[in-house]
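Apart from one protein chain that is not included, each protein chain of the complex appears where it belongs.
For chain A:
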Amino acid sequence: MGGHREKDESDAALLRAVAAGDSAAMAALYDRHAGWLHVRLTRRCADPEVVREVLQDTFVTVWRSAEAHRGEEAGGWLWTIAARRMVDARRAQERAARLETTPIDETRTGYEPAAAMPSAEERVLAGLEYGDVGTALDRISPELREVLRATVVDGLTTRETARLLGIPEGTVKSRAMRARTELRAALAQLTPSPLGGPA
């Protein structure tokens, strides 16, 4: 397939070649990043069909927008595209669900962070093993955690988070606020020193 390029060719160089229409460069870029993007998407979306679609959409978008890449980290850049595609897919799904007049609660469960979540024991063990922040994160409720993940880790806006999770924007804001308070409280419990709060 001609996907074997020199290992040391940078992502930026690959993206420039992709912008010029080079399929081999695209194949190389795909081999580097598609795997972890797939895992990351799978952790956020339970439906493997949707994950597959979003992944494909992401790289098809790369064909068109590689030219617009301005030298930032290629991984982060790719994730930004993938996250937006995921929000779009979520919206399309919701629209379809609305057409089928499915109750909203049911469409909500289409997004199941629990599917990829570890068992309770594992969580406790990991908390002990990996330290305070992990434990504190595990103490806050899954609803708050998914809001934190979408806004803080995935870099989505409030509106995009609302679409992704199928909740109103106001709820996203209040949950983000509550997540912060609870995290702070959990960390304060874990670390008795008053200065040991969250950074």
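The rule is simple: a residue touches a chain if its C-beta (ideal position, glycine included) is under 8 Å from a C-beta of that chain, and two chains touch if they have at least 3 such contacts; residues count from 1.
Keep this in mind: contacts and distances are computed from a predicted model.
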Out of "Redoxin family protein", "Tol-Pal system protein TolB", "Zf-HC2 domain-containing protein" or "Sarcosine oxidase subunit alpha", which one is the UniProt protein name for the chain not included here?
"Zf-HC2 domain-containing protein"
Among A:H38, A:R84 or A:R180, which residue is in contact with the omitted chain in the full complex?
A:H38
For the chain that got dropped from the picture, name the residues of chain A it touches.
1, 3, 10-11, 19-21, 23, 26-27, 30-36, 38-40, 42-43, 48, 52, 55-56, 59-60, 63-64, 67, 73-76, 79, 116-118, 122-123, 126-127, 130, 133-134, 137-138, 145, 149, 153
